[in-house]
Every structure is written in C-alpha cells, then in structure tokens.
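With one protein chain held back, the other chains of the complex are shown just where they sit.
Read from first to last, the chains carry the letters A and B; within each, the first residue is number 1.
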Amino acid sequence: MQDNIKSSSYQQLEQKSKYTNIFLRWFLYFVLILFASYFIFPLYVMIVTSLKTMEEIRQGTLLSWPSGLNFDSWAVAWGGRGYGAGDTFLRPYFWNSIKMVVPAVLFSTFIGAMAGYVLTKWRFKGDKWVFLFLLFGCFIPYQAILLPMARTLGVLGISNSVIGLVLVHTVYGIPFTTLFFRNFYVSIPTELVKAARIDGAGFFKIFFKILLPISAPIIVVTIIWQFTQIWNDFLFGSTFSFGEAAPIQVALNNMVLSSTSVKEYNVDMASAIIAGIPTLIVYVLAGKYFIRGLTSGAVKG
Amino acid sequence: MFKWLEKNLPKIVMAPAVGLIGWFVYGFVLWTLYISFTNSKILPKYELWGFGQYEKLWASRKWLISVDNLLVFTALFLIFCIVIGIILAIFLDQKIRAEGVLRTIYLYPMALSFIVTGTAWKWILNPTLGIQKMFVDWGFENFTFDWLVNREMAIYTIVIAGVWQSAGFVMALFLAGLRSVEDEIVKAAKIDGAGLFTVYWKILLPMMRPVFFTSFVILVHISIKSYDLIVALTQGGPGISTTMPALYMTQTAFHKSQVGLSAASAMMMFMAVAAVIIPYLYSELRRENAR
Partner (left out) sequence: MKTLKIEELSKNFGSTEVLRKINLEIDEGNFLVLLGPSGCGKSTLLNIIAGLETINEGNVYIDDYNVSKVEPKDRNIAMVFQSYALYPSMNVRENMIFGLKQAKVSKEKIEEQLEKVAKFLQVDSLLERKPSQLSGGQRQRVAIGRALVREPRIFLFDEPLSNLDAKLRVEMRREIKKLHQQLKTTVVYVTHDQTEAMSLGTNIAIMNHGVIQQNDTPENIYNKPSNTFVADFIGSPSMNLIKGKLKQNSDKVYFIANGSNFEIPINGYNFKEKKNLDNKEVFFGLRPEHIFFKKSDEKDFEIILRADLSEYIGHEQIMTFDYSNQEVLAKFPSTIKIELGKEIKLYFDLSQTSLFDARSEERI
C-alpha cells in the first residue's frame, strides 16, 4: 500500500518536472532569439539598404527585400561617381587607414611584448609600480591629452599626416599591449627562464628563442585588439588629420554628414559596411581571440 | 661598461615604454592641468590665472547640459547593459544549442566602430524613412517615432545605440564568470533542492560580485569617454540637447578656440574617470597580491 503511494508520488514529480522543463526551454529560446534579432536588425538593415535604389528605399520599408543584387551604391561609396570636385569616396581613406594601422599595430605590439617580458621575467625593485604606471594609460580620457598632442605633432611637423597618427596610436596602444603580454607571461613558469639562463642564454636570446615561439596566442590577441581599436578610432583621426590624410572612419563620417544634395542612404550604408568590414571579418574569423582580448583587456584593464 | 650594460639591460629595454607613457600620458595631462589654470585662447599662454576657467565652465549652460546628459546616459546605459548582459549570459548558460552562433551575434557590434554603428542607427531612427515609416506602412497610421529630432528624446536614441553596441560585452564577461564557477557548487545546490531560479539568484549571482564591479567600471568609463557615437548620431543636437562632456571639450578647443576652457573641461573628465578607476586598480592589484 505504502509502496503505491510513494511510487505514484515519484511519478507525479517526474511529470511535473518534465512539463516545467519543456516550458522553460521554449521561453529560453524565445528570449534568446528575440535579443538576437535586436542585435542582427541593424546589420540586416544596412545590407539590405545598401543594395536598394533610392526609389526602392522611398517606397519600401526598412525590412523590405531589395529587388536584386544591385551593387551600384557600393561602387559609388568605394570609387565615387567620377566627376571632379565634391566627389568624396572611401578608397583613398581606406588605404590611409591601412597605412596607419599596420605600422602602429606592429610597433605597439613589439614594445608591449618586450615590456611584458621584462616586467615578469626580469623583475626589479618597484616593477609593480612601473606596471601600474603603464596600466593607468589604458584608462585616461584622451581629451586630457588632445591639446598638447596637437601642439607636439605640429612642432614635429607631422600633424595632419599618417605618420602622426601612427605615432599617436603606437603610444596609446602601449598600455594595452603591455597588459596583455604581462598577463600572459605571468602564467609561464619562470623556471623556463632560469633553465635557459643556466644554459647560458642571454636576455634577448631567451626572449626570441624561448618566449616568443610560445607567445603565438597572445600575439594574435594583441594584434586583433590593436587592429580593431586603431581601425575604429575616430577621436584621434578627426582631431589630428583632415582632408587627404584622414583615416576611413573620419571619411565615412564626413561623407554621411555632407549634405550637398539629396541624402543617399544606400550609399551611406554601403560606406558604413565598407568601413566596418575589415574588423567584422577579423571578428568572424578569430572571434575567440577577439573575445579573449576584450575580456582580459577589461577584467584587468 | 659591458657588465653594466648587461646588468641594466632589462631596464634599458623597459625605458622606451616608460618614457613614452611618462611623456605622452603623464606629461601631457600635467600640461593640460597647467593650461586649465591659464587664460589661454587660441594659443596657450603660460601666466597663471587661477580657477577662472573652472568658474566659467560651471557657469556655462552648455556644460551643465553636457553633465546632465552624461548622468542620464550613464545611468540608463549601465542599467540596460547589465540587465540585458546578465539575462543573455544566464540563458546562454543553459546548454543551449547554437550557443556559439548566438554569442557571435550578441557580440559582433563590439567589433564595429561607433561611427559605423551611429550611421546605421541614424538611418534606422530617422523619422521620414526609418522605423516610423515601417510601422506606418504596416498599418499603424498614427505611429510616430521622432526621438532623433526631438530635443527631449534624442538622448535616448544614443542610449539605444550604445546599449546595442555594449550589452554583448557585459554578456561575455558574465558568461565567463558563470563558467568559472566550480561545477560542484551547482551540483550541491541541486541536491539541496534549489530550482534554477534559486541557483542563480541566491548562489551564482552573489558570486559574480567582481564581475558586476568590472562591468560597472568599464561601462562608466565608456560612457564618460563617449564621443564618436554622438558625433555620428546627433552631432550633439538637436540644438545642444545631446551634448556630452567629450563633445563639449573638442568643440571648445578646436571650433571655439578656447583652449583654457577646454583644458578645464578635460580635467573634469579626467577626474571623473580617475574617481572610478583608481579604486578599481587598487582592488585588482590587491586581489592579485592575495593570490
């Protein structure tokens, strides 16, 4: 008798938990997909709009499908219309950005790697303070250095040039790159360095022959982080360069704001996609490293 | 000589980084601080002028509006980012199919620049052809959504775009935090009879205190520095209704050529950031030492 009561109550428990679980699962997926559409919505609208003609834009809605794959506005955004004055397009600025990003990423990564190496494997008195000294550079609001930086670039004769921007981005990237490499090298056993020293390797040999070969993951993280930051920068670009030397984000903003004639939203969207595509590609290809940079750059800096 | 070089090599290698940061960060901040105490206009002057610029700043209506906007924006930005981030992190933590795809979708805005984001949202939110038209075409004929050009509401469009850009980041932080919790804790709670809600509310979220703290610091930091998004979305307008300190500073410096005043505003921003960051760095460092 007692057996029956007990096993039936077990059955009820089973049933109940089964139904709540099913309901919860549905609710879960519903919310997740709802948010996913909020996040995907602007990208969708950008792509669709860039493929429409202005006529289609005026007639349809944000979500409506383009009549065909019409890349005209992409061509205009990238290469212009071909008539002289006032024809702004992204191609030259895209190359400006490349010319700015590549050296700035390499310099800041290299300096950060060396600094991270010294701070963890060749510790000296007060190294903690030196690290803190550098780390604070991650956080300063750049408005506090804009004025003297503009004057300095002027004095050096490199204001309004790609070289000037390379300098700026290299310098202000160092705190982040140092942070990344320092946190990575901290987790590598110092015994490795000790063993190498006993084997007679010197400062540089240890770095290039022992640490650098195992640093691939953090190098990728750092390069991706720096690339994204510098490519996406607008404050320095818009303050220290204008006209010909401007990087792509500045050019994009100018293009969208210049209201010479009728607003051409399709060209605007195509331009925005072009300006966003390099970082988006990096994100899709190396998302794991991108997220690692974000979280480690954030949790510690 | 050689001996000395070898002994001091690490410090020599360290020198460029320390020198560059010392000059370009600390030196420049001090310079800005000094200039904020002078009566500099287009060109910097070096005679001290006392707190005049700060008095002028806090008497300026535009600056007061900027600060006001910043407070409103920061509060909403924080709340929405953290709430959405936590919900997404907890939901994704339930052994979801296609977790990778969803995570990628939530986080991709972080890879885009604020200019790109702003351009896109500006188009979506524009009253003539954007969301408003979409709803009207769907049959909601009296639907209006003109926040972008409405003095009172324009600041909220910046919140919408800002949250869109950063909520995924908070999600990533919390997801990493939740995943680092020992499996056994959840098992113990299950045996203790805690339901899913109780497990998160009573056990896991209280354990996420450091993550809350980190998210708070990062988000406040982003919001104080926010500049690009406003430029791309509203240029501070309509009128000056969406101006924020970062925008105020660059406009005062480079359009109005009031170098002293803009230096004072920059120093106010610097102090606001320092007030949040220094306790954070201190606690992080202590945690690391304790380890």
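Methods note: a contact is a pair of C-beta atoms (placed from the backbone, for glycine too) under 8 Å apart; a residue touches a chain by one contact, two chains touch by 3 or more.
These numbers come from a predicted model, not from an experiment.
Trainee: Which residue, B:5, B:43, B:59 or B:191, contacts the hidden chain when the whole complex is considered?
Mentor: Answer from the full complex: B:191 touches the omitted chain.
Trainee: Can you tell me which of B:50, B:206 or B:239 touches the chain that was removed from the display?
Mentor: Residue touching the absent chain, from the options given: B:206.
Trainee: List the residues of subunit B that touch the chain left out of this view.
Mentor: Within subunit B, the residues that touch the unshown chain are 182, 184-185, 187-194, 198, 202-203, 206-207, 209.
By definition in this document, only the chains that are shown with their structure count from here on.
Trainee: Find the geometric centre of each of subunit A and subunit B from their Cα atoms only, then give the gap between the two centres in Å, rounded to an integer.
Mentor: That pair's centroid distance is 15 Å.
Trainee: Which residues, counting only subunit A, touch subunit B once they are in their complex?
Mentor: It is residues 24, 28-29, 31-32, 35-36, 38-43, 45-46, 49, 57-58, 61-63, 111-112, 114-115, 117-119, 122, 124, 128, 130, 132-137, 139-149, 151, 171-172, 174-175, 178, 202-203, 228, 231-235, 238-239, 249, 252-253, 256-257, 265, 268-269, 271-273, 275-276, 279-280, 282-284, 287, 290-291, 294-295, 298-300 of subunit A that touch subunit B.
Trainee: Can you list the residues on subunit B that touch subunit A in the complex?
Mentor: Within the complex, subunit B contacts subunit A at residues 6, 9-11, 13-14, 16-18, 20-22, 24-25, 27-29, 31-32, 35, 44, 84, 87-88, 91-92, 94, 96, 102, 104-117, 119-124, 129-131, 133-134, 137-138, 164, 168-169, 172-173, 176, 196, 214, 218, 221, 224-225, 227-228, 231-232, 235, 245-246, 249-250, 253-254, 259, 262-263, 265-267, 269-270, 272-273, 277, 281, 284-285.
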